[in-house]
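What you see is the complex with one protein chain gone and the rest in place.
On to subunit A.
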Amino acid sequence: MNSFKETFERYDWHTLEKEIYGCTSLDVERVLAKEKITLSDFKTLISPAAKPYLEQMAQRSSALTKKRFGKTMQMYIPLYLSNECQNICTYCGFSMINNIKRKTLTDKEILDEVAYIKKLGYDHILLVTGEANRTVGVAYLKNAIALIRKHFSNISIEVQPLDQEEYETLIAEGLYAVLVYQETYHKATYRTHHPKGKKSNFDYRLLTPDRLGRAGIHKIGLGALFGLEDWRVDSFYTALHLKYLQRTYWKTKYSISFPRLRPHQGDVEPKVAMTDADLVQLICAYRLLDEDVELSMSTRESKVFRDNIINLGITSISAESKTNPGGYAVAPESLEQFEISDERSTVEITEMIQSQGYEVVWKDWDRSYLVSE
């Protein structure tokens, strides 16, 4: 069976690094004058040589996004169900070796959290867990989806990678989208940051979107965790992954997220810093590469950054997120996965978005249109 592995293995990290850092301003000008941006052009657009052209990229990204998505911004909110985890991820607050109180929400607690979230107005929810297959496995997720589905028109998950049949089970239950970030496409660095647990299997994670595509999922979210490796090369691989998936699983929608390492319990310093200007450059480069892909922004980023990024290519945004299980209503004081940066309320965020001339969209999907085959 074909998979992303064959495509992935055709590229070499160091060659890509050399190509990206070897781009010149002439290359950038040539690419910016083109109507269609290819994957190879994407390398040029994320190169240091493109930095002086950031304003031009931003104008084009802004215009393309408005053309395709209109002046709208999709709202979503994460719901952390559990911080139990049998993986060691050096950068994560939920890592198995961190001595924190572990919690997995009960049915009643889930519904209490949902009641709080519904009052804020959300209709798209993202369920998040660590990886603890015995307690928070497919059965738990299936139950959680069944429990909340009447309250939301769109349910996404960001949990451990699963098998194709397991995804099929959850899709039948009402799952719409799955977010699965590779963290880094650099195999050796991946191994360093994920020394133990199921997550240490690089290939299983790498091929998760293939399993999702075969399972017929509606939407797949991709991304790399910026800070583990050179963000430029990791982003090229992410874009390569995106293009492969679009060609192969062409009925599925895709979104890209841009998590930068945030402070958390058990700190690891970012190996490669990514500045605000770098992140703007990357977001614009994605938009120039692909007019249709959803670009998502979390509360990891600062108020000023988020206020300004609304116009630049982002199409969905979260607000008021809590990254600890029970964080909204059940146990607001428990330990977070990472500290969020923009702590404004949902009302403040929606007002900020509207003041820039954008409509806030709570719902753009309804499960009731689905007919099971």
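Points to keep in mind about this one:
What we mean here is this: a contact is a pair of C-beta atoms (placed from the backbone, for glycine too) under 8 Å apart; a residue touches a chain by one contact, two chains touch by 3 or more; residues count from 1.
Definition applied: contacts and distances are computed from a predicted model.
For the chain of the complex excluded from view, the name given in UniProt is "Thiazole synthase" [choices: "Sugar ABC transporter ATP-binding protein", "Thiazole synthase", "Sulfur oxidation protein SoxB" or "Cell envelope integrity protein TolA"].
Although one chain is not drawn, the whole complex shows that of A:98, A:248 or A:334 it is A:248 that touches it. Of the listed residues A:3, A:56 or A:341, the one in contact with the hidden chain in the full complex is A:56. Note on the undisplayed chain: of the listed residues A:141, A:312 or A:360, the one touching it is A:312. Against the chain not shown here, subunit A presents residues 30, 33-36, 54-56, 58-60, 62, 246-248, 250, 276-277, 280, 304-305, 307-308, 311-312.
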